[in-house]
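Note that this complex is displayed minus one protein chain, with the remaining chains in position.
Order as written gives the chain letters A and B; numbering starts at 1 within each chain.
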Amino acid sequence: MREKAIYLLAILAALVMIPNLKTVFMDLPDEAMQGAIYRIIFIHVPAAINAQIFFTVSLITSILFLVKKNFVWDSISVSCIEVGTMLVLVNLVTGSIWGRNQWGIWWAWDLRMTSQLMCFLLYLGYLLVRPAIAEPTQRATLSAFVAIFAYADIPLVLMAIRLPNVRTQHPGPVLETGTMAKEFHAPFGLGVLAVFLICTALILIRQHQETAQREIDSLRRELHSI
Amino acid sequence: MKRGLITALAIAKKDLQTELRTKESINASASFALVILVLFSFAFDLGREELYAIAGGLLWLVFSFAGALIVNRSFARELPNDCLDVLIASPAPAWSIFLGKSVAAFFLLFIVELISLPVFGLFYNIHWTQNFPGLLLVMALATWGITVVGTAFSAVTVNIRLRELMLPVLLYPILIPLLIGAMGTTTALLQGEPMSGEAIASLRLLIGFDVIYTSLALYMIEFILIV
Partner (left out) sequence: MDITNLTFLFYGYSAAWIIITAFVFLLVSRGRRIDRELARLKSLVADKDNHPR
């Protein structure tokens, strides 16, 4: 069942992504100011949007774990956070490369970038601390606690380019203000969908591993007790 | 509610008393702060203007390093003789244990800051006494932020391997907004600017940070303080 779902997601992702890449690279015209480089938005922003989706899922499952104490929620949390952190890294690196081309610098310390880097470091901290906790229940509980604390940064990332009195170097929101041309909307949405499908498949794989890891832990305890 | 606050006060008093008797973490933290201050003075060779421009940043780096040392001991202090288990098993609610420990850590860090401030003024030739009340206010707000988040995370890391390493890994990223606010305001205040405009906005940021994380930690702590 799970394997079938993973294969299905991967095939769907390919079906969405390959025609979409053709649209992005072959059909869409160059942007007037930026030339070819603007196409990075079709990976840069979907990575960020999906990271925030997965972090939101991890917030919900972390709360659910604390309330229900069911390890399924914990395994979903850790999988979402691992994939989400990877996506934030993609977002930061592609953004940095875009900035080197457009601004001439790799990095600027404005609120958007700082808060996103902070997000990366927070969830990296989560992934580093988690394996250091030996006892499974304690590991899940403490991780959920850290995940909820880390999520407090996400509203800051979202607000960073929308606050009226904050000057930021990062381009403003292009979707809701209508500054993005109509013909870019479809490839953009399909880009978000493609990343979502791929990463959901990765999350399913990771979650299965987490379950297997807990089985290993319990088998180890059983062996000790025999 | 009221009984919880009384318990919190008792725990804070107990923590401060044991600490002031042994002075182990306050000595370590204060001398660490001083060593860092001395080291920074070798790291930069700066003129007067530049020195004032980085003063706030320098000060808060030192304070947050010292703070990590202090909150590291908050819960670790209870580990010998299984005191932590007894504390958790006692009828005291988790939030008042946490609040008490935060208050104790707050006072300890504040003492360390008050010790390092004159030394900082002396080594770097900075007139820190102008705007002193404003400076105290910023220090109080930011120190509370550091200690409340730090104590929450010290409860997370108390039982794990490499505790001393893991706490800063979790703590410093989350403190970034707080430190940005505190550094900016402190720099402005040390330069003798009145409390206005941007400084007020930073103060709001500090208050917001304190309120959000204090309520989050007080509410969440009962889930992790379990035997």
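Just a few scattered comments:
Assume a contact is a pair of C-beta atoms (placed from the backbone, for glycine too) under 8 Å apart; a residue touches a chain by one contact, two chains touch by 3 or more.
Worth saying up front: this structure is predicted, and the values here are computed from it rather than measured.
With respect to the full assembly, the chain omitted from this view is in touch with A. Within the set A:Leu12, A:Leu89 or A:Leu193, the residue that contacts the chain not displayed is A:Leu89.
In the complete complex, the hidden chain is touched by one of A:Val16, A:Ala47 or A:Val129, namely A:Ala47.
Hidden from this view is one chain, which touches subunit A at 30, 34-37, 39-40, 43-44, 47, 83, 86, 89-90, 93-94, 97-98, 100-101, 198, 202, 205-206, 209, 212-213, 215-216, 219-220, 222-223, 226.
Going forward, only the chains that are shown with their structure count from here on.
With centres taken as mean Cα positions, subunit B sits 31 Å from subunit A.
Residues 66, 114-115, 118, 121-122, 125-126, 128-129, 132-134, 138, 141-142, 144-146, 148-150, 152-153, 156 of subunit A are the ones that touch subunit B when the two sit in their complex.
On the side of subunit B, the complex with subunit A involves touching residues 149, 152-153, 156-157, 159-162, 166, 169-170, 172-174, 176-177, 180, 212-213, 216, 220, 223-224, 226.
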